[in-house]
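For reference, the structure I am asking about is given below.
Missing here is one protein chain; the remaining ones are kept as they sit in the complex.
In order of appearance the chains are A, B and C, and numbering begins at 1 in each one.
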């Protein structure tokens, strides 16, 4: 295992030291609880937005804390959901009197830990908490006999859009409804060329031959739906976009598209892939109104990518374009 | 070789298709010549800024084209400097009557190709061209018996700062002098945990054992000064920062620091490294006024990082903070 | 008086913490094959925190085990944190409220199982830790007439059997469920750590 780390047990804590050192102007870090706060949280009257999850997906979520996006991110160990104490503390800290929305990715661990936190918050602090669970991963086709679709790329788009709505002063019900709308209208599919190595484990999570790739992965280095033959970018784009388009109607509305890298794939390849994806979308009658190309929701150093498509609307585009000032996404300010 | 590509010969051309598809609002791409232009170039009365180099260093340079930074980037093949025809065409296209500055990284190929372009531009078009050659890499200690120090991280900071000055309307002499000042006051040092694979070559450029790392690398996947034992992040930070601080006085002035990833190292490790670097700088009396942590000047999928420190001033910080709207750096707009 | 003493509960936790430490790499490796390679480090982080509790400061086994459950919830994260945490919280409540014989322990085990089922919404056959715990509770019940020691030994054996039988199943809950058919033939990490818990109980609570 070759990583820029000290002790594998300290990776998250030490990375947060770096985050605090790099962004004192925008962020405040609770090192004890491993929570990254927007410097000026809580904002009176604004719905508080918190998210969190295992670490190793950077810039998500800590990179999305700031004006126009999250108020706090709870950082778990690598690929391990945070604990309810963190969500409790963050909930209390960011509540500005308008309640708090928990943005949860649909993984058993995340859902259970956030659930416990919401139960405890309701009992202890009296803060009104609502939750949205993202589940946009079309690779999971069977949701009856599985833990259900995973929350992946749409989480990023949702945090941006819902963040803008909260910043605008919308109330918790409106923010929750919007979050649901975004989740319902977004789909993703991912693939990996290589596995990744969890620092504490020390060896790659799965093995792939030189001529194989993994299709339908999540974001935890877990193996995907199937191991298939390595293919040219053009075919990979097809294999990612087709199941996305088959699962939801993206025509007749502007779309927001994200071509996301899994952490170890260089930008030149991501742009090449975006070119292929854009061409397929064009041919399929999907009108791309906004796009992101880069590493936004990753699996440590995994090589690979995912495609997310969100059926938007003029309102969603307006919220998308609203100012955002986080370390991972920034514009308009 | 596992990459998200089609034919290795088409990587740059196809990546540029993706760039064009992703950013039609901000960029214009000449696919024939492989030049990425700022959408609204040429700007009358503004000094034109062009840079370029081999591809594989993304977001550099195409990711730095836009308001407040470059007017054009000439994209060579992977790790191969662009050809004079490209710089000629870009020079003519971005000249707004105030002359053009070529920002060149000190590599034999880049220097010679840009030199030929400047000679041709002077002869053919009458556009006044000046050049700055960046050479901030302290890993190259001997400049008499080598091709001289390589241009690495400072190039990014220079493009931002000089871009702001050009945007402000400063004339070519002033912009050139500023570029020299930035180059003279910046130093970098890099390391690699893994090599990278040039698509057309198909195999990794160098080999490293599991317990080795390469110290003093450039940005072309070329082996560095020495192969040394793999070390914890804390020691690596020391090995990078010490030669930088030994080469220039960074005390008594605000510093701009970049902790740059080589392309294959995830953000969590880069932040961890930044934490270590920040601590050493603090102990050494260097006051960090601004910083960047992320992938800014890369070597394809190489794992590793580099540290760049620039001795700034209030004026440089003001230019640093000025609005920039590129796909790789954006703030204030 | 509960079915076990505070000291016994303390011995159980200490023993389990040690066993988890010894088996962390193995558990993580199982999780590497069907999950995300963290089950061993998750459990180890949690049980190390539990092992640091001062047993002498608790005045009932339930109080100690409740604190252990809360400690797991607060330190583990992932799926196993809420699940093992809930197990101990419910176990603790039932234990202090229950009779001081084997049936008290049975009630506690059953409460723990129900807690996991409610929290995780999984059932037997989904290829989770339940596939070790549920048969263990049944076996304990069947053998509880023969005394706590015999019942716990039977429970541990049943857990191991359940864990092994689950290996052939297709996972329907948790991260392994994303693998579908590919999860078949892989041993479930949670069923494995649960078996270790029952084996540890058999070693430490047997004289109850």
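By definition in this document, contacts are C-beta pairs under 8 Å (C-beta built on N, C-alpha and C of every residue); 3 or more make two chains touch, one makes a residue touch a chain.
These numbers come from a predicted model, not from an experiment.
Within the entire complex, contacts from the absent chain reach the displayed chains B.
One of B:37, B:64 or B:107 touches the chain omitted from the figure, and that residue is B:107.
The missing chain, though absent from the display, is touched by one residue of B:205, B:260, B:298 or B:326; that residue is B:205.
Remark: the omitted chain is touched by one listed residue; of B:150, B:187 or B:290 this is B:150. Interface note: of B:77, B:159, B:269 or B:301, the residue touching the hidden chain in the full complex is B:77. Between the chain not shown and the residues B:116, B:230, B:253 or B:317, the one that touches is B:116. In the full complex, chain B makes contact with the omitted chain through residues 54, 76-85, 107-109, 112-113, 115-116, 139-140, 142, 145-147, 150, 198, 200-201, 203, 205-206, 218, 220-225.
Assume only the chains that are shown with their structure count from here on.
The touch graph of these protein chains is an open line.
Distances from each chain's CA mean to the overall CA mean are smallest for chain A.
Using the average of C-alpha coordinates as each chain's centre, C ends up farthest from chain B.
Distance between chain centres (mean CA atoms), chain A to chain B: 29 Å. Residue positions of chain C with contacts to 2 or more other chains are absent.
With touch defined as above, chain B holds no residue shared between interfaces to two or more other chains.
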